[in-house]
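Only one protein chain is missing; all other protein chains are in place.
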């Protein structure tokens, strides 16, 4: 329900929809069995007219504001356009695929570097958020589902509530909590930790942790790593992990998404036959064993779904960056979505902005594709669903 | 003809219609509104309530006199909001144009050229007129100018046992007092992590980002390395911090909330201090000199009028009201900027002796880089400066050199 989980989730989400017994005849059979009096053909025609009338608002809105924009942006991504003239005339400065090669080749200079940094940032964000939110959501679901826990309603509400509120409002709260002299650091002080200046700390988590145990100095890059690199960034930068500032956004994401995913797990857990688990317990299996061998396998499809939704949603992080950090410090919270936005509206470089949007689209589509194909080898439900309508 | 075919047809019709009412007009000027009462919109990038209220009051006075109406809005992020509205073909009628973005907008033909319509155009200094001319034409009337100076909290100064004799005039002195004023709760010097402020050290060391003609990059000069090395040293010692490190948004806020004993800021500081922190006593001093002598930065803004505005006559009338000598002095009094008109500048210096340091800087201040396509390069430089404490000044400057040269080469 969280904003960043919206959109793009549908195709993979379909398997979770309990497909209702629609009957093998399917909707296509509706008109044909119509009552006597009117000819079959007449009804079909009538349905044809009304059908198109019924779907026309959808066709117009989605066509104008989903399909057309994509086509226009595809054109703009091939232009050098500063936003101050009409890009849809012959006067447009056509540059071919240069905007794309600028992103991936060192010829792109600063554009290339910023894009690679944004990819790195988002990659670490994905690598941390997806496992954390999945495991946490599963844990919460198991806890709330536990038969020994009475009065679980309020708890479920507490876990779910952050998911339905506005991402902007939540980010505002987090901005306050994670200030240098804010509530989080005040809490940390109680347990004797002096918290970092969250939003100004550009140090990578990896080097900070290694630094804390004395292995490296986060401020002095190891020469062997800093001197060489690939794709515009040094190895030191690639391996740094998310910055401390990015960690606050990661915490925010995990906190706001785990509730929704918990509900998905809960729904699935209710479908796991209780007798099966009890049988396992009677057979002498420990609770851990019964979880591992009975519950988790039964949850496999939902885990797959949650991971997929997570992977798609996390590549779209934007709102929190806009409110909390605007890419700072040291570009460590810059994400492709935010970079696309600023390239366009701030630097008036709409060509690169559109190109970044398309690369992002490609990444997300690729993730979906790979995951759908990956899943248990057999034709997925979505494909079956599509097939049924063909 | 049935509905089945009608629907796609309707869609195509909508698309055609769309083509006609396109927001991206390539026509440079729009149709002029000839009605008696006109409604104008003004967008400003404000330093705070003092500035916003002063502009609102001036606009209201003009509206009352002429019978038109004006809405003044303060943008949170002027560059972004203006860029989006220009690209969207719905710009405000009158807006601030910084000298750093002027070239971009003039090049894109977004600004209405009205300099010749001002009878007093020679009352602006040559350098100001040059800053806002494009292809030899004087485009928009300079609004005001600002320079950077050092502001110190007088109470903290005394508390630390310092006197007027200790006002820093050199880098070592600045470092000494900054360290002395630093305590667990107060930072000696708080300066924005931006070349717009830290650039003063580059000027004082004899360097700058480009050569005077803005034809070549000079970012990796030894003078610039020296300047950033000094800043880095102060950062390392904790005597200098960036505003975010003390939970504030800019140097003025750090001074006002007494988290900083000193800051380097422009004239706009005085307006913000007066309206937001009237109880905090401070004094404005000239910046210390470096090895190459005095150096400060100078910023100017002009009253841009959108080519797309339908009220050009009224717009110019409004700008004339804004740039009248008494009005410029009122603005100057309200939020501390220097008047753009030479005849007003003399009156200003006499009236506000406390701001002498700002006015003096006007004669030698370095203007910002005004090359098209440089916003990204300079934004990256600012990002790098934010990480200066743990980075190598040489690396930062050589990447600026590299990025700037590339941007120069591509011509924006």
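Going by the order they are written in, the chains are A and B; count residues from 1 in each one.
Rule of thumb we're sticking to: contacts are C-beta pairs under 8 Å (C-beta built on N, C-alpha and C of every residue); 3 or more make two chains touch, one makes a residue touch a chain.
Simple rule for what comes next: contacts and distances are computed from a predicted model.
Within the choices "STAS domain-containing protein", "L-lactate dehydrogenase complex protein LldE", "Probable cytosol aminopeptidase" or "Carbohydrate ABC transporter membrane protein 2, CUT1 family", the name that UniProt assigns to the complex's undisplayed chain is "Carbohydrate ABC transporter membrane protein 2, CUT1 family". Contact with the omitted chain, checked across B:247, B:360 or B:392, is made by B:247. Within the set B:84, B:154 or B:218, the residue that contacts the chain not displayed is B:84. Looking at chain B, the residues touching the absent chain are 4, 18-19, 21-24, 41, 46-49, 52, 73, 76-77, 81, 84-85, 87-90, 243-244, 247-250, 253, 257.
Going forward, only the chains that are shown with their structure count from here on.
If you average the CA atoms of chain A and of chain B, the two centres end up 38 Å from each other.
Residues 2-4, 6-8, 10-11, 14-15, 18, 22, 24-26, 77, 79-80, 83-84, 86-87, 104-105, 107-110, 242, 244-247, 375-377, 379-380, 383-384, 386-387, 389-390, 402-403, 406-407 of chain B touch chain A in their complex.
Partner chain B is touched in their complex by these residues of chain A: 45, 48-53, 55-56, 59-60, 63-64, 68, 82-89, 91, 109-111, 114, 179-181, 197, 199-200, 202, 218-219, 327-331, 342, 345-350.
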